[in-house]
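Not every chain is included here, but those present sit where they belong.
The letters A, B and C name the chains in turn, as written, and every chain counts its residues from 1.
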């Protein structure tokens, strides 16, 4: 039973905490928080020991009636591995300032640069190459989404070139400060940074991406065009998606024709926090024409990387040598379809 | 163990089904659905027997691979009581066309008129007057929200006049057809119908309401001004809200200063579908000045009436004579704070 | 001075009326309306004679205090050409039921099918082939936007294949009934119908399109990838866009990095109704890499087709034989950059 901690109990951190707790070979020893807010309060209510990363705020936690178990530094001493879910850029600082100094293995999220961490992770695509590593970055929600569906296509047909347009949600559901309220905001750097990020996982893949922001909070949506090496049919692709891990073919004809209805479906499945860990692909959109594959998928930005974090822990601590076995174990514990 | 059915497994119906299943004195025998969509599919996946209300669509359900157990009429024969969660206006038709003819007790939702059903229900305010009734209407989400907080105020201080402005969500989260996308749409009938609806629950209360629609999906928000009979303080009111059932004082200072953050909190509480059954009242907004009380509250339109339906079943089937006891029993089974 | 009428004084119709009025070789004789609403009222206030298309509603117009000049049929008799701006599908009916019977030339909008009308129009691309035609369809806002920028690229470099992802606004600004409020709704028919529509204007162009709806009202946004025949540079493309009619290169660095800021710019330019007749292309997004051109553009769905309607009138009535001259004349009268 390995001892895991979460540094930064926020959108991703709280989900990873629950996912780790659902496994039988690892457990959460504690989580950290800077600010005494409702998330800190519910961390304690949900049974997690809370450590504060800003010791000078101890009295604020007391006033808010939130029990703390110590400081972040005290937590780190008890751990086999920390999952760093702090805001983008802070993780890389923590690596050099803290984790390397005390010799603590650490996972970082997609807000960090590949180069700052050294290794990037996607369970299906490169589990084995991360076995025993000390510092690993689980790639971002969007990159994870692209890897999940491009890997099986690459396996069955070979990929010449991918073109993907990523329609990103403007802000997370509970982020009420960020807009836009009524606008489309293109990322005018074309190609965007998402393509190179896929290449940190799948070597030599030729991926060109464009991205934009829209006024919604629920999910990202991807429009993907793949020039194929080999001659395959639409059914071959549907079959590959059906077999792939953490990819969920969905039907518009069952009233699942939007990101909102997909989120409703996740709630109906009884998922914790209404999460959708899989990448849903709209079956009706999958189409091979003249050697090119077209399809549309969605990405639940708050949760698709959560099972990847669990698998990354298992790889780094060498709890399991076979990626496939880790994926199946994680999926079963989390109720992934 | 009473046999309950749900006619119309949609936004409200599926939640009532789960809430009934969580009780120990009633169970779900089956649910009905008109269309073979993802909700029908997940009904079966969640273990409910599915009956179809449009028998001519049987083949469509078959094609979609959704197993059915019979027709709605066949279901009704097996029941002690049906909860009718069909769209507004259909319920009243079902009452005369079906339930009265076969002598089946039925609960209706707030989309039906009080006069068409004959009796309206709110557990805290008038449980006992609905004991043994055959046909009862659980009032709408907004009326339920008003009753929950006005009742305790009326009890401690007496109410001269209530003025409430209700800022309503434009559509439910999974309703992607309805707008507005970027507009405020006032209901220019002033006072609105919500005031009279409160009077079907709390006799003789003087309530004036105004309402409007805004482009959000999560919750309604109420701005309430109460002229009081007696001299009380802000603390008296906070105390009354703290003690009231299904009212949840929340603090903006804990980052719960918006409907979005409240919904996030409900997810963190581990609630089924991320639901918020209680009426959250912002503590910082509660203020008594010159004999008038001001406060702001939110209403989760998808779920606040759900526990009320459970209590209404108990009253109508006389499973429990004391409203308070039913409320506590329901709350415990549903994890209500 | 040719006599023009507008059948359907709504979003497009009212703009075409003003654009025609700004020309010196044509004038508006009258406009039609079905319903006595604020648009009917302002038509009269703006000096247009109003004819009603539903004669039985005459008394409703009277009650609303809106002066009418006769019925639609009476208007048609006075015209050299009618611009039919009725809702999609009605135009084709009007063609066979009315215009063909009385021998009236008519322009239709993009909501009609190419095959039902027989000829499609974009001023820059095929003005001359519509000279003297009786029935012409001005293609939709999205197709117009694609033609405006693809034509000059095709001219300078030749196009192998176009891939375009079209992020569409959910509803027009004044359409408060339509959603989605918080969702992305993909059009799962892939490729979408927009590609073939471009081919009604530019023969033999290889265009593949994907489309989706997002919760905004202001503009559509296009993400375009063009495989080129010839070797050209990013500067060659910027130069071609600079020279093209009704294409407006804009800079994110001037705070024009979103559809909302573009609409603000149109207001600041003093445009009627704040309209943006040009297709803005974000300069920073234009990029040629390995023989493929990438760029992003926006489409003001309410107005980009308006000058096209003026040019179509001129072509059909043979007021001008040279498309280029008509474009420049229309642009000057409308203040197009």
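Heads up, the rule we're going with is that a contact is a pair of C-beta atoms (placed from the backbone, for glycine too) under 8 Å apart; a residue touches a chain by one contact, two chains touch by 3 or more.
Treat the numbers as computed from the prediction; the structure is a model and nothing was measured.
Participant: Total copies in the complex, given 3 are shown here: how many?
Facilitator: 4
Throughout what follows, only the chains that are shown with their structure count from here on.
Participant: Have a look and report which chain pair racks up the highest count of C-beta pairs in contact.
Facilitator: Greatest number of C-beta pairs in contact occurs for A-C.
Participant: So, comparing each chain's Cα centre against the centre of all protein Cα atoms, which one is closest?
Facilitator: Nearest to the common C-alpha centre lies chain A.
Participant: Looking only at residue numbers at the chain B/chain C interface, is the share used by both copies over half or under half? Answer same or different.
Facilitator: same
Participant: In whole angstrom, how far does the Cα centroid of chain B sit from the Cα centroid of chain C?
Facilitator: The answer is 47 Å.
Participant: Residue numbers in chain B touching 2 or more other chains?
Facilitator: Expected reply: 173, 175-176, 181-182, 217.
Participant: Show which residues of chain A lie in contact with chain B when the two form their complex.
Facilitator: 14, 35-39, 41-42, 45-46, 64, 173-176, 181-182, 217, 253-258, 260-261, 263-265, 267-270, 272-274
Participant: In their complex, what parts of chain C are in touch with chain A?
Facilitator: So the residues of chain C in touch with chain A come to 163, 165, 167, 169, 180, 182-186, 188-191, 208, 210, 212, 214-219, 221, 223, 225, 252, 257-261, 282, 284-287, 289, 292, 294-296, 298.
Participant: For chain B, which residues are in contact with chain C within the complex?
Facilitator: Going by the criterion above, the answer is residues 170-171, 173, 175-183, 185, 215-217.
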